[in-house]
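Here's a slice of the assembly, chains where they normally sit.
As written, the chains take the letters A and B, and residue 1 is the first residue of each chain.
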Amino acid sequence: MEKSILIIQCKDQKGIVASVSDFLFKYNGNILEVDQHVDEEIGVFFMRAAWEQESFGLEKEDIRPVFENEVANKFQMKFDLYFNFPKPRMAIFVSKLSHCLFDILSRYYAGQFDVEIPLVISNHLDLKRVVTAFRIPFYHLPVDKFNKAAVENEQIALLKEYKVDFVVLARYMQILSGSFIQEFPNQVINIHHSFLPAFVGAKPYHAAYERGVKIIGATAHYVTEELDAGPIIEQEVARVRHHNSPSDLVQIGQDVEKVVLSKAIKYHLERKVLAYGNKTVIFY
Amino acid sequence: MEKSILIIQCKDQKGIVASVSDFLFKYNGNILEVDQHVDEEIGVFFMRAAWEQESFGLEKEDIRPVFENEVANKFQMKFDLYFNFPKPRMAIFVSKLSHCLFDILSRYYAGQFDVEIPLVISNHLDLKRVVTAFRIPFYHLPVDKFNKAAVENEQIALLKEYKVDFVVLARYMQILSGSFIQEFPNQVINIHHSFLPAFVGAKPYHAAYERGVKIIGATAHYVTEELDAGPIIEQEVARVRHHNSPSDLVQIGQDVEKVVLSKAIKYHLERKVLAYGNKTVIFY
């Protein structure tokens, strides 16, 4: 089904829900999902509405100007419109670790993700064969301390060439520069292998082992310039015990990582994530 | 804060959300929560809206007729109105097991439940001392196979005398008759000590032990005339292992029971549970 999705963010005021509902009703919208949220602390209103496009009374290209004129301007709304057709385009960055990549490919194959994957980019060749079996182009761009900026430029060029909408770092073991991130604000999803804000930085499973925690976790977040500090999309945890070695923790954690990352992708794809400041509203 | 809550159930039609939103906006409603759901299989629309009563443009007693006239009749809605002041009145039925009762009293003491508990009714005296320490009247009505109908009449008389809105069976070890239940449709909440529909009936933990399950659970549901078959409000589970004896399962399960029952009470109190047929919509 062709679906249109409207995402609104504005100062909280009375009458917003009524105005948006009236707009959708006026143009004969068959509403599929509506969710609202008010952040009381900062007085900001958030809304997400999805409706069937086929039976809607406005053509896709007319929705924006009409909504602006009839609703958005009055409330000084920031809003976005998304359509699930054509499908959004997602690039995956990987290094050598396969668990997150294979989980994404598995869901892609099974039709769980309403997405195109036009390419996978890796600094290693290891995962090429399996990616290729899923009929996805694989680009091998090795990174070292000298060529990092140049490689990022190549990556950005590829992302533009393939008209990529967002990027998933599926345990890509390189830190992206601020200038890369600015090209894709809140459009780069990373999976960090700890329950943030605990164990920021490298080797979080070893740090968790040293601290003797009984539960480990993983965190999917939008990448911002400050390392491991971007808006959190999803987190999940798993129980560990005293007999689990650091390498057990790595393995137990990988199961959590792949689940968390795939959930975050799903929320992002369905435009259920509204990021603001360092936080997210997730309308699941 | 004084809150008004509107619960709607009707045939799914276009324009419902717009009409209700317009109504609330027209009378200056400061909306606190709005949730909608459509059961696509049966074409039924559900909605819950909560707003601040103090600043609302209609007096409590006027809301019903005005809403009926301006909105409900047009869509042939069934609707209910609730106000959190005065507080709803909940009776608790217990036997000898204390874990669910104490958990409820603990939350009541801490102000987690916006409720009055005008009385506790038990067929045993064991729990009287603690109930009394919370300054709640305790009625001891012993039940045997000869006096059951008479005791139920006494119970119903007490519930009416104390103007009780709903009843919680906190591991009350007696089966209530159909005529009792008809007095309180979807207003009697029971906790069943299994993950329904597995292990219906007596001794579910022993049955779970015999089957060798790895997870046990508990189910809070509205009581209907068919045993353990009413609409499920909440369920939760806990992991068990081969070394857990049936009595371990009882103990592990009690932790689940009390959590599940208290969640169900909370949802019910906040009018977040919309029961229909054998199911519930829970707007949490």
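The definition used in the following text is that contacts are C-beta pairs under 8 Å (C-beta built on N, C-alpha and C of every residue); 3 or more make two chains touch, one makes a residue touch a chain.
Since the structure is predicted, the reported quantities are computational estimates derived from the model, not experimental observations.
Novice: Assuming the 2 chains shown are copies of one sequence, what number of copies does the full assembly in this structure comprise?
Specialist: If we count all chains in the complex, we get 4 identical copies.
To be clear about the criterion, only the chains that are shown with their structure count from here on.
Novice: Using Cα averages as centroids, what's the distance between chain A and chain B in whole Å?
Specialist: Inter-chain centre distance comes to 37 Å.
Novice: Touching residues of chain A toward chain B in the complex: what are they?
Specialist: For this pair, the touching residues of chain A are 14-15, 17-18, 21-22, 24-25, 28-31, 34, 36.
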